[in-house]
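Each remark here refers to the structure printed beneath this line.
Other chains dropped; remaining ones untouched in position.
Letters A, B and C mark the chains in the order given here, with residues in each chain numbered from 1 onward.
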Amino acid sequence: MNDREFLENIKSGRTSIDDGLDYLKDFNYKEMDFAKLDFQRRQRRGFGEVIFCQDKEDFALVEIYKAFYERKESVLGTRASRHQYEIVKKEISEVEFNEVGRTLLLNFEKEEKVGNIAICTGGTADLKIAEEARVTAEFFGANVSTFYDIGVSGLHRMLSKIDEIKSANVIITIAGMEGALPTVLAGLVNKPIIAVPTSVGYGASLGGITALLTMINSCAEGISVVNIDNGFGASYQAAQINKLIEG
Amino acid sequence: MNDREFLENIKSGRTSIDDGLDYLKDFNYKEMDFAKLDFQRRQRRGFGEVIFCQDKEDFALVEIYKAFYERKESVLGTRASRHQYEIVKKEISEVEFNEVGRTLLLNFEKEEKVGNIAICTGGTADLKIAEEARVTAEFFGANVSTFYDIGVSGLHRMLSKIDEIKSANVIITIAGMEGALPTVLAGLVNKPIIAVPTSVGYGASLGGITALLTMINSCAEGISVVNIDNGFGASYQAAQINKLIEG
Amino acid sequence: MNDREFLENIKSGRTSIDDGLDYLKDFNYKEMDFAKLDFQRRQRRGFGEVIFCQDKEDFALVEIYKAFYERKESVLGTRASRHQYEIVKKEISEVEFNEVGRTLLLNFEKEEKVGNIAICTGGTADLKIAEEARVTAEFFGANVSTFYDIGVSGLHRMLSKIDEIKSANVIITIAGMEGALPTVLAGLVNKPIIAVPTSVGYGASLGGITALLTMINSCAEGISVVNIDNGFGASYQAAQINKLIEG
């Protein structure tokens, strides 16, 4: 039951005033023992709620998805495991799982997508984060173009795609190891770039810290950076900007 | 002499073909011994050239400003010292110096400003970076509103300004020490936030590394981060986004 | 057998002088091969003994609990596993296990609790540490109120609880990722805050180091910090302060 349905039910008498009052108690936030859910995010912030699934207890995750399901509010789970998908699936058959991107999606409102976000990766090993970013951007209503494995050590791969990349509203670059992708791209395009360092690498890659430092120190202009492996965060901001541009 | 003037001079005969060919040799880039200047940035990238003045040799800095001045191309110097201002001033009286923001501006094209960027600081000690950001954003054609000293340890100061901040296209947050400002703001507004950690603090602030880490790890959505004290970089991207939205 | 019982047994002749001398040899400290137990902590320090269970050998842990059990002295085990609970349980049925908080409690003296400690967490993932803190504070004789999942990225959640939080003697704040919770709270309340960074997060959260640095650098006043994930340590000091206030 979404908000409109609730009000129509009250109007038509299908829901009594007393039941309505009861319902409104949990209207904005549901206070569970272990969490406070926010069903008004789409209204307030423009985007649906997102749940960080990693380390969530099984029972808690199921309860959370059920609470959204009952209100017919969409929710995107990130860092979800196959196990988590399976336990939620048992209760709610509509959830969609992207195994590479580790997303667990419950999506009711299928608006038309607008604008365009380009997602570029340095190598094939950055795929996980790219898929998390892609699902997120689409959930938040943006068209997405992907340009995978165009790292700077093989410049031709990037140059052959540069016109397509340029035509996006916002560019997300995802790279591990030395993380030079956004710097080179920023010299070639004129759009805001959100850079995602990844934990891909070994030795002195320090679990992604090196790529993060590289990107933060970029001598090129028009780059800002999010946390290591945070494909979700990059797409959230990219989708904000994309939406504002499409206006 | 800007590009239009050059072509009109050729057409009218004021400049001979031979002199024109000579001029065109340095048209795109001037190859100095110590640097390669780019006079076509406004055409290619939409924004004028920017010079990082810190550690530049005196003679080199003067030559660079003179080269731009001769072409009537605007240029923004960042991290400029009063000494540098004075030596350039001797040659080019039009340069403008912002002592707090350490900017050295030569500005020919005074287009109308568009949109709005909100610049918020956590404390008074972040002023330097905020002024660098303000001058940069204005140089790149954006209107700017400033909200200084609204750090999260005194929440009332931020809450009393929140509606004004919300109305900007993009928000720049500048904070040192623990750097919590963007996280709290991001929960209250629905606009992209570019966070600038500053080197303000002592002890375990590690010259701004702590604020950088805080911002990169923000649990709030819609935040991306630039280098410590990089007010210029934040405004560059903010101005890009602002222009695309207004565009 | 606690101290009073021992002395009464001597007085009444139930325990012979020779047996009493024997008993007194181990009175203050029991020297095991692998550890020295302290049965006089409640007398000396006001609080019962605490055992850090992690990495303790099975036989050693059981011996330790049995030694306390024999003297009817209470003991709180922290960082205990279910396996450890089970092996101790076999010998001493009275031990209580809190699986989330990983505590293993043997509690003989049920004094009335005094005062009030508020335990606040930034997110649901900080629950483990919060439960460790709660059990500890109660073991040390304090009343506890919990405020879970009130992180600063959703300020309304915190503001709606602020009057309750304010009324505690001491406030424990538990947060991972960027760790901004204590800073914002400290601006709103006037009570000592003990901040616990947690290892919740990924990428540049550096296993809690980022949250630790954030809290140590807080620009708000009235905050001190304990080790990452050290819910026990925070509650120990909070209980000290609470007791002195109620004094």
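Rule of thumb we're sticking to: a contact is a pair of C-beta atoms (placed from the backbone, for glycine too) under 8 Å apart; a residue touches a chain by one contact, two chains touch by 3 or more.
Remember, it's a predicted structure, so these values are computed and weren't measured experimentally.
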item: Given 3 placed chains, full-complex copy number; value: 8
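Criterion: only the chains that are shown with their structure count from here on.
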item: Chain occupying the middle, per Cα centroid; value: A
item: Equivalent interface positions on chain A and chain B, same or different at half; value: same
item: Rounded Å distance, chain A centre to chain C centre (Cα mean); value: 38
item: Whole-Å gap separating chain B and chain C, where each centre is the average of the chain's CA atoms; value: 51
item: Chain A and chain B: spacing of chain centres that average the CA atoms, whole Å; value: 30
item: Residues of chain A engaged with two or more neighbouring chains; value: 212, 227
item: Chain A residues within the chain C interface of the complex; value: 29, 33-36, 38, 52, 54-56, 60, 197, 199, 207-209, 212, 227-230
item: List of chain A residues in touch with chain B within their complex; value: 44-47, 50, 169, 190-194, 212, 216-217, 221-227, 233-234, 236-237, 240-241, 244-245, 247
item: Touching residues on chain C, where the partner in the complex is chain A; value: 124-125, 127, 148-150, 154, 157, 200, 202-205
